[in-house]
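A single protein chain has been removed from this complex, and every other one stays in its place.
Read from first to last, the chains carry the letters A, B and C; within each, the first residue is number 1.
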Amino acid sequence: MAFIHQIRVRYAECDRMGFVHHSNYALYFEEARTEYMRSLGISYKELEDEGVIMPLRSMHHEFLKAARYDDLLSIEVSVLGEISVRCQFAYRVSNQEGTLCCTGQTDLFFVQKESLKPMRIPASLKTLFESAR
Amino acid sequence: MAFIHQIRVRYAECDRMGFVHHSNYALYFEEARTEYMRSLGISYKELEDEGVIMPLRSMHHEFLKAARYDDLLSIEVSVLGEISVRCQFAYRVSNQEGTLCCTGQTDLFFVQKESLKPMRIPASLKTLFESAR
Amino acid sequence: MAFIHQIRVRYAECDRMGFVHHSNYALYFEEARTEYMRSLGISYKELEDEGVIMPLRSMHHEFLKAARYDDLLSIEVSVLGEISVRCQFAYRVSNQEGTLCCTGQTDLFFVQKESLKPMRIPASLKTLFESAR
Partner (left out) sequence: MAFIHQIRVRYAECDRMGFVHHSNYALYFEEARTEYMRSLGISYKELEDEGVIMPLRSMHHEFLKAARYDDLLSIEVSVLGEISVRCQFAYRVSNQEGTLCCTGQTDLFFVQKESLKPMRIPASLKTLFESAR
């Protein structure tokens, strides 16, 4: 039940080898995660405006095959495990030939924007995330 | 009486032609401008923390010669004209061979951070800027 | 007869004021220009693979209103004047409320990839560009 979001590789995102520079996958993960949440009825922007932020605790990438300029990438996003204080997402980035280019994982947690204190996931949010299972 | 700041070109800043992607010069201008202000005793961070921001009204670039990966660029910064409501900076970016790669200009103005209303340059700031003439 | 391309503002593209950092408009211009060319039947990637590159000679921005995180921007692209050795594009970036945030212009020229020598626009390309008038 994964969500798939497509991103076209920008010229500036490629390095002098013609490959997507590895720092950009974090941006692709984030855009895909945001669109996944939007598809569940969660606007990350509104969440922040309401006082909840979701910073990253950790991030992992495996680079399998170079993606290149103008590639139309498919980023598959899914939630791993139970969501409570933290929230784990997994990503699989493939190019238009279906070749897997990069996989990754991010570990986010819920934090009160003003106090910067960790918090449990708001119940309404949990319901929306679970609706996708 | 120009100020010169050096920046080493990062791998991720170059495109698949091996050239510094043109979007990065705005970052070089900004870093050089910030260091120029620091050399005058003005911390842009503290300025913002005290409620004054300096957004850009316009920016212009002329690209003369491609800069490349690992180049050690010299960015020359100077103030153009009188500073009052707005503040114009000019930039000249040269590589280690002394070849001029890019020139540019930014037009900034002073804004109250909370109200987002334009303001005149604070007097203490004006004094510091003028000390460089 | 302008072309319009939409881009959703990424989280990483906004600065600590919550505004799109000005360096990102160059990326929006480039993505919109590329999609405009694609709509005319011109793949910029294939053009480069066939030995023609289009570097920038100059770029200008006017910043009118801050765009913000998650804004769905409309970038209007059009060609200015005659295309021969050089090619001028104009851009108008508006947010979802229709407010004009940024306008800009880029001046590109045609260059042989191997020799890095300027060249006239290939005839087939000129025909495709003129089909849009």
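Quick note on the criterion: contacts are C-beta pairs under 8 Å (C-beta built on N, C-alpha and C of every residue); 3 or more make two chains touch, one makes a residue touch a chain.
Because the structure is a prediction, the values reported are computed rather than measured.
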item: Missing chain: touched chains present in the view; value: A, B, C
item: Per the touch definition above, residue among A:8, A:22 or A:126 touching the missing chain; value: A:22
item: Residue of C:44, C:69, C:91 or C:109 in touch with the missing chain, whole complex considered; value: C:69
item: Selected residue (touches chain absent from view) among A:62, A:82 or A:130; value: A:62
item: On chain C, residues whose C-beta touches the chain left out of the figure; value: 11-12, 14-18, 21, 23, 69
item: Touch list for chain A against the chain that is not drawn; value: 16-17, 19, 22-24, 26-27, 30, 48, 53, 55-63, 66, 113
item: Residues from chain B at the interface with the omitted partner, ascending; value: 8, 10-12, 26-27, 30-31, 34, 43-45, 69-70
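In the analysis below, only the chains that are shown with their structure count from here on.
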item: Identity of the most central chain, Cα criterion; value: C
item: Most distant chain from chain C by Cα centroid; value: A
item: Chain pair with the most C-beta contacts; value: B-C
item: Interchain centroid distance [CA atoms averaged], chain B/chain C, Å; value: 24
item: Rounded Å distance, chain A centre to chain B centre (Cα mean); value: 33
item: Inter-chain centre distance, chain A versus chain C - centres from mean C-alpha coordinates, in Å; value: 27
item: In chain A, residues with contacts to at least two other chains; value: 11-12, 69
